[in-house]
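With one protein chain held back, the other chains of the complex are shown just where they sit.
Coming up: subunit A.
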Amino acid sequence: MRTELPGHQHEWLDDDAGPVVRPYTLTGGRVWPDGNGFDLVAYVLARPDPDLAAYPELHPEHRLLVELAGRGTPLVELAADLDLAVGVVRVLLGDLLSRGLVSVHQPPRATYLPDNDILKAVVDGLRAL
């Protein structure tokens, strides 16, 4: 049980922190997505021609996510496009994932330990910009 009292909580509530919000209203209070732990750059791809009409329980934001992910987009860009916090988008994506409407690809191991070919491609690509 939470014992926090109003008035002496959250010392980080000041101008440097953002406005006070209730970001999880949209998710019905859920803070953990079904498929938790999606990376910021996890690649989200919507199923082609998804039948969204079959899921009347989904919010407009779910539907926008499916639309935006139609061409494959990293999670963090979806959050920016929808102007929703990353944590909220994770929950919504979990809903879509459990309905088979999107696939979420965590960064492959090559991302964490890129081999020399990848590093060389990055250097060459940066030089060519």
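Convention: a contact is a pair of C-beta atoms (placed from the backbone, for glycine too) under 8 Å apart; a residue touches a chain by one contact, two chains touch by 3 or more; residues count from 1.
Keep in mind that, in the parts below, contacts and distances are computed from a predicted model.
A.B. asks: Using the UniProt record as the reference, specify the protein name of the hidden chain from among "Membrane associated transport subunit", "Phosphonate ABC transporter, permease protein PhnE", "Response regulator receiver domain-containing protein" or "ATP-binding protein".
C.D. replies: UniProt protein name of the non-displayed chain: "ATP-binding protein".
A.B. asks: If the missing chain were put back, which residues of subunit A would it touch?
C.D. replies: 2, 10, 12-13, 16-25, 28-32, 39-41, 43, 45, 48-49, 70-72, 74, 76-77, 79-80, 84-88, 105, 107-108, 110-112, 114-116, 118-123, 125-127, 129
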